[in-house]
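Here the structure is laid out as structure tokens; the discussion comes afterwards.
Now for subunit A:
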Amino acid sequence: MAEVVRNVLVAALCCSGIVFFLGGTVGLLRCPDLYARLHPSTKCDTLGACSVILALIILSGFSMVVLKLLAVTFFLMLSSAVCGHAIGRSAFKSGVVPWHKPGVEPLPPMEVEEP
Partner candidate 1 sequence: MSWALGVAADHPVLLVAVPLLFAALCPIWAMWKRSACFPWAMAGMSVTAFLAWSLIGDVSPRRALTYNLSGWRPPWGIQIRIDYVGLLMVCIITAVGLLIVLYSWRYVEHDLKPERVPYYYTLLLLIMTAMIGFSVTGDLFNMFVMMEIFSITSYALVAISGMKEAVRAAFKYLLMGATSSLTVLLAIAFLYSATGSLNMLDISLQLKSTSYVQVAAVALILFVVGFSVKAALFPVHVWLPDAHSIAPSPVSALLSALVIKMGIIGLFRVFFTVYGPGFAARSGTWNGVIDVVSWLAVASILVGAALAIIQRDFKVMIAYSSIVHIGYILLGLTVLSGNGTVGGLFDILAHAMGKGCFFMVAGIMIYKGNRRQIHELRGVGRTMPVTAWAFTIAALSIVGIPPTAGFMAKFYILWGCIQRGKYHFVVLALIGSLLTAVYCFRVVYYMFFTGARRPDARLDEGPVTMYAPAALLAAGTVFFGIFANLLIPSLTAAARLVLAR
Partner candidate 2 sequence: MKRLLVLVALAVIGVTLLYGIGKMPPMDSRASPDKTHVVPRYLGHGEEEAGAKNIITGVILNYRGYDTMGEVSVIFSALCAVIAILDREKKGRSRSGVDASRVRTSLIVTTVVRFSLPVVMLFAVYTMLHGEPSPGGGFQGGAIVGASIILFTIVFGLAVSTKRIPPGARVPMESVNMLGFLSMGFIGLAFGVQFLTYILPGLGVAAAETVRKLMLDVIELGIGIGGGIIFISIVFSMIREDRYELQQDVP
Partner candidate 3 sequence: MNWTVNLLLMLFLLATAVVAITLKDLLAAVVVFSAYSLMMAMLWTQLRAPDLALTEAAVGAGVTTVLFIIVVYRTVRREDR
């Protein structure tokens, strides 16, 4: 029974990881501008890779490897999110204008006070 539960969990996590990766890739290809592309591609790393690693942890059972994998997960989440933030911020600061639908009035630029 426990075997079945574990396998189901692993399969589910792997599938969700694949879904996130697929979504991330499609988003990267289909989204109109940098800001929009950042959104799916960071999810790709955090959720996709992390669920696959979680699946691996469940599959391997508890050992020293799990600690390493957990560390990898942690740093993956950290670095991917921070990278997305840094890219978006520097694009915004260097004046990349967000995309807007043709014919629709764009949002006025956000006021950000510079420290």
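Picked so that all candidates are chains of the complex that A comes from, given by their letters.
In the analysis below, a contact is a pair of C-beta atoms (placed from the backbone, for glycine too) under 8 Å apart; a residue touches a chain by one contact, two chains touch by 3 or more; residues count from 1.
All values derive from a computational prediction rather than experimental measurement.
Interface record for this complex: partner of subunit A among candidates 1, 2 or 3 is 2, by the touch criterion.
Of all the residues in subunit A, the ones that touch candidate 2 in their complex are 75, 78-79, 82, 85-86, 89-90, 93, 114-115.
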